[in-house]
Structure formats: C-alpha cells, structure tokens
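Right, one structure below, let's go through it.
Here the complex is missing a single protein chain, while all its other protein chains stay put.
Up next, chain A:
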C-alpha cells in the first residue's frame, strides 16, 4: 500500500502519456484523477497507521548506487512528517485534477495536462517519502521539471516560454547549493541516509565543541554543520522562493491556474520548508544557520507582502501572498519551531489552493480576464465564488478561529518569545506583513467583487458561476480553510504532543512553545488582530470609488515612484537582470562558449590541429618563392642568428642541451628524398 501511494500517480501519468490519444480527454482525465484519488485514500490509511497509531515505517526497496564508498538505495521513510505531507499533496492534487477536468475542458491538450499534473504528484511524493538525500534530490529535480513543463503548457506563448526558462534557471541556482549541501553531507558523514545523518549529527556537534575540526569550503575554514545547513538552505531558498531567488514565482503564474494552485501555492514551493523540517536534527546544531534562516524568512515575508499590495493581476497578488506565507514558514523553522511551520504549511495549502482555484473560477467566468482593474461587482454574478474567495481570504489573514489564525498567530508569538535579536526582527517584520496581508486580501475582494463594475459588458453578460466539477473542490477546500486549523491544532502543535515522534527534532534549549503559551503579553497576542483590522480599514478607505485622494497621490511625482517601486517588485528583477543575469550570460557566452568551447577546444582539438597544419603548410610553401634575393635574405638572417647563438653560447648553454644538436643532425641525414 505504501508503495502504491507513490507509484499510482506514475501509473496515471504513464497511461495518459502513452494512451492519451486513444483514451481521449475524458478517458485520460478519469484515469489520472482516479489514480491520484486512490493514492489519497491510501494516504489517509497511512496517516492513521503512522501518525495516529504511531507506527512509523521504512521500506528498503532496491539498491541504487552500491559501491564500497558510497551507497544509496531506493528506500522510503513514512513517519509523521511524511504522512502529513502525503495527505496535503495527494488531497490538493486530487482536487486540482478534478477541477482541471472542467477548467481545461476546452483545451485540446487536456491528456498532456493531466499527464504533467500526475508526474508532478509522483515526484512530489517521491520527494517527501525518500529516506535519503539522493532520492529526495531526484524528487526535487523532478518537481522542478514538472513545474517547467506546466508553466510552459501553452508553449506557443512567448511569455510562458520565458517564465518557464526563468523558473528553471533560478531553481538551478538553488539546486546547485542543495547538491553541494548533499555532497558536503557525504564528505563529513560518509553517508546520505537520513537515519545515519541524524544519528551522528549529535555526536559530531559534541566532538566539534570539544575539538573543532576544520572543514574547508571555498578555501575557507568553516564550521561543517553550519556550512551544510546553509547549503541545504540555499536549495530551500530557490524552491521556496525566498528573497533573492524569488523572482521566478510570480512569473510562474503564466501557467494555467490549476497549476498555480497545486504547484506554486500548496505543494512544490513548500518543498524547501519540508527540507528544513526534515533536516531539523542538523539545523538544530547549527545556530548560525538558524539565524540566517530566520532573517531570510522574515525579510521574504515583509518584501512579498509589500509587493502584493500594488499588483493588478489577480493571480500575481495571490502569488506574492504565497511568497510572503512561505517567509513565515521559513522563519518559524529559523526559530526552531518546525512543527508549527509544517502546521502552517498544511493550513496554507488549504486556503491558498482555495484562493487560487477561486481566482481560476473568476478568470474562467470573465473570459480569461486577469486584471483586477477590469473587474468589480462580481459578487452579484458569482456569489458562490465570492463566498469561497472570502473564506480563503479570511483564513489567510488569520481571522479569529479560522485556519490561518491557529498557525500564523502562533508563529508570531513564538518569534516574540524567542527573546533574541533575530526573533524580534522576525516578529516585527512578520507583524507588519500581517497588515499588508490584510490590505491586499481586502483590496482583492473590493476590486474584484464589491466595487462598482469596471468590466466589459460582454464579459459580465457571459459570466457564470463555477460548474459542479469546479465547485466541488472549492467546497472541500473551504471546509479545510474553516476547520482544519481548529481540529488539528492540539494534535500537531499542542503542548506535549507526541504527534511528530522522531520525525522532528528540537533541542530542549531551543524549544519555546511553553514560553509562548504562558508568557506572551496580551497586547502582543492582539497585535496581529489589530493590524489585520487596520489593514482591512485602509483597504476599504483606499479602494472606495468615492476617494479621489488616492488617484491624485498615485499620479503625483512621489506617488508614481512609490507605485512603480512596489508594482515593479522593489525593482528586484531589473537589478538582478541588468547587473547579475546579463553579466553571467555575457561571461557564459564570451568565456565558456567563445573562448573555451570554440576557442581552446577548437584550437587544440582535431579541428584546430588540422586547420593549423594547413595554415602552416601554406605559409611554408610560400617560402619557396623562386626569387634569389629571398633565399639570400633568409641565409643572411640564418647566419646572423647562428653567429649570435655561438657568440652567446656560454650564456645560452645553461638552458640548451647540446645533445639536441646531435639529434637534429642525425634526423637531417634521414630526411626523405623529394621525388
């Protein structure tokens, strides 16, 4: 059964890929959705057995790399962390498969689309269930590939091509760090198996504290565990779109909306957070790395939230929201609260998938219009979608007793009660992000649903609410967004819970869950709620059609700069493209391609040798001019060089071996006769 959870989506993918033309759109959709749905049912059983009953299991499937020095096998580890991820991935994937049947029904390439969704699900399941870093890396790269294929699903679109290539390249930067991290793990611990790594990390840290051992990285002596964790974190930064390597995520919205819901909101982008939580036994012994993780997460949460407030594309607002929430998850890991981070990951999967699928419903109804400036008044035309979007937004901003409330507020309280500089840094940036989150969520609701309509008449006339196949997944996700946080809080992050078993490790010194539970001041607990209310109020005031001040400010000189700065994402793309990407591409072209590939290899390789010999022979034949004064000149030069050479022999003899002359003389005697 455990193997079926992972392999059923692969079966669906293979069927759709190989027999899609025979099965047709409907057949391929039924096969793939059934496979993923069955995988979800098995995941529920696995959740019961592993997480609730407490019987974690490992499966050694087959050898993969088997040498004396390096062993890695096909193996699966099903512990609480894995089964939570299994539930999230398979549930959202099943719902997205179902939703896509209706959403993509008019697309002629539905079997290919379903095939890509299933292959993504397979690789994601491989990633979360691997028992070693190499197999995890396989899943990691596989989801990257699936993401590329799905962003580029409408491959005739130039923008989709660019976005897919961007996602691939930016992720490669992170993957390079992750690969180095895995290699460093092997260098230090001689293994890539989770069990071995996590078992010896403690011993290694104790040994390090007594007699520090040097680990040379980039010609510098560094702390081994910090270096490993930071390298693994670089991988997480790329995949989870943290600041610096985040630029691919908003552009990835070029893909169909169900893809955005599945990959770029609920599952793939959370792989980085999963990796950090999975490697918690390593991160716990690298306090410096944890500080970096906290600061990066907090900065991402703040940056993305501010950027989201002035985006006009419906999907881009939600994409920046995802980026911001990923920042929360990462800094929760940085303050050693991995369980809370995974809890927020799970909650976020519900309400973010709901938001994306509701956005898809709006886009579907409005004839593919995505710009919020051309919407408004849709609550009358699409009441069901409005209700879903409202539930998702309220859950996202942490409205009391909805799902987001139980994880986001806890993260902020934990950051506050960490009592470190990085903890307070994260708390304040996170709190400000709550304000912006509330603002852009309500702005989205106002502009799309509540304000006077600004849409084309034809779009409004043709608009229709979600058909049953699209509505059913929304209802399931809405229930999740309403109740999952409340139902699972005590089980997953309650004080003294043994839900996570051995899957997550926190050093006793780093644990502050009880501190936050009992000693957080009341005002600190209220800050997120107050800021959310403030954000909603500001959103109402600014986006009210009777407010002319906002237009005047926006079009003033200062306002335009401010608007451009936030709308253009703090000009990150411009800076990265012009100062980094172009330099790197220029280096790649002129050094790697022109100088090395075409230069050295062509010069010294077979082509180069043939060309050089031909050129040399042409020049040598040019010496045979038949003119007596040319020969006289060469003899004169030759005699001059010879006399000089003999005259300087005392000096030159130090470098020249005189036996060479004998060899030259002998070879001269054996020169072939010219016929």
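Heads up, the rule we're going with is that a contact is a pair of C-beta atoms (placed from the backbone, for glycine too) under 8 Å apart; a residue touches a chain by one contact, two chains touch by 3 or more; residues count from 1.
Just so it is clear, contacts and distances are computed from a predicted model.
**Q** Can you pick, from "LD01482p", "INO80 complex subunit C", "Ribosome biogenesis regulatory protein" or "NADH dehydrogenase [ubiquinone] 1 beta subcomplex subunit 9", the UniProt protein name of the chain not displayed?
**A** For the chain not displayed, UniProt's protein name is "NADH dehydrogenase [ubiquinone] 1 beta subcomplex subunit 9".
**Q** Pick out which of A:288, A:379 or A:567 touches the chain that's been left out of the picture.
**A** A:567
**Q** Which candidate, A:46, A:164 or A:447, sits in contact with the chain we can't see?
**A** With A:46, A:164 or A:447 as choices, the missing chain is touched by A:447.
**Q** Pick from A:60, A:190, A:312 or A:625: which residue touches the chain that isn't shown?
**A** Final answer for the missing-chain contact: A:312.
**Q** Among A:190, A:367 or A:462, which residue is in contact with the omitted chain in the full complex?
**A** Within the whole complex, the residue contacting the unshown chain is A:367.
**Q** So which bits of chain A touch the chain we can't see?
**A** 21-22, 107-109, 154, 156-159, 311-313, 367-374, 447, 451-454, 543, 545-546, 548, 551, 554-555, 560, 563-564, 567-568
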